[in-house]
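What you see is the complex with one protein chain gone and the rest in place.
On to chain A.
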Amino acid sequence: MSETLTMAKALNKGLRRALQADPKVLLAGEDIGKLGGVFRITEGLQAEFGENRVVDSPLAESGIIGTAVGLCMRGYRPVVEIQFDGFVFPGFAQIVSQVAKLHMRTGGQNPMPMVIRIPFGGGIGAVEHHSESPEAYFAHTPGLKVVSCSNPNDAYWMIQQAIQSDDPVVFLEPKRRYHGKGAVNFTAKPQPMHQASITRYGTDATLLCYGPMVKTCLDAATVAEEEGTSLEVVDLRTISPVDWVTVTSSVRRTKRAIVVHEAPKTLGVGSEIAAKLHEDLFYVMESPVMRVTGYDMPYPPARVEEEYLPSVDRILDAVDQSLAY
C-alpha cells in the first residue's frame, strides 16, 4: 500500500505508528503538543496519545535531553524534538557527555534508546541560528548514531527504525524538504537504517550526499545528463556509521567522487569520506575527492544564503574539475 505524502506528513505518520507499536515510546519537546511543533511534525499526536506521551517541555534544551536520559534509565524510549539546529547547543553537554557515553561507562548496563530529532540545514530564509548543519559534531562523537532522511518514504521508515534502535540516534530532518512530496510504501520491507542507497545510477562520477542535498544532487545529475555526463547519486542516509560498502562500491565503478553537504568544509563529513576513499581506493580513483560544501564561516544572513549553499552549478563545476583532472 502506497500513498503520496509530504516528508512532514510521513514523519508524522511514522511517529504515530511508533507510538502505537510501543507503549514505552514518548515524545518530548517545545511546542510539540497542542501546536504540533513549529513545523507541525507532531500535529494531532497529543490529542491522540495524551499529554503523558506527547509532552510539552519547558524551554530548556539541556533539560529536555537530560530528563530523557533519566527516562531511558527507567525503560522508556524518548523521542525528543530540538526546535531548530542552532538550539541544540544548550543540550550539547548532555548529548556528548551523557547520552553518548553512558552505555560504555556503565559497562553496557544503561542503554540510551533515545532519538534526538533536529530539523537542520538552510534554504528557508530564516533568521540566524535556524539554518545550521551540526552533523559533524555528532558524527565525531563515539556512542551516537547519526542519520538523515532525504525523502518521505525514508522519513516514514527511518524515524521508526531510529526509535527501535537501542542506541541513541541523532535524527536530522532536512527542513527545507519537509513539504516535498513522494510516495510512501507502508507495506514493503524497509531498507536497514544504516545503509546508504544509490538513488540514481551513473557511470562517470559519484555524487555523495545526504538530507537536503540529495535533491540538489539529483537535479545536478539531470542537468549533467543533458550535457552528456552520467552521474551516480548516493544518498548516504547514515552519517555515523557511514555505509562504506555502498560508498566504496559505487566509487570503485565510477572512479570519481564528489561529496556535497551544506555544513562547513573543514573536518566535515566530506573530509572523512575523502580520507576513507583515499585509504581504500587509492589506486582506483582517477581524480582526488572533490568537496562542494558550505564555506568555513558562520551560517550567513538569509539574503545571501544561496551564495553559501551548494547549488547545481557549484556541483557541476566540481564534476567538471573531477572529469578534467
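In this section, a residue touches a chain if its C-beta (ideal position, glycine included) is under 8 Å from a C-beta of that chain, and two chains touch if they have at least 3 such contacts; residues count from 1.
Just so we're on the same page, contacts and distances are computed from a predicted model.
Of "Cytochrome bc1 complex cytochrome b subunit", "2-oxoisovalerate dehydrogenase subunit alpha", "(2Fe-2S)-binding protein" or "Aspartate carbamoyltransferase", only "2-oxoisovalerate dehydrogenase subunit alpha" is the UniProt protein name of the chain excluded from the display. Looking at A:41, A:54 or A:68, the residue that reaches the missing chain in the full complex is A:68. The hidden chain makes contact, of the residues A:60, A:267 or A:284, with A:60.
Listed residues A:83, A:98, A:216 or A:254: the one in touch with the omitted chain is A:98.
Listed here are the chain A residues that touch the chain not shown: 26, 52, 57-58, 60, 62-63, 65-76, 78, 90, 93-94, 97-98, 101-111, 113, 142-143, 145, 165-167, 194, 241-245.
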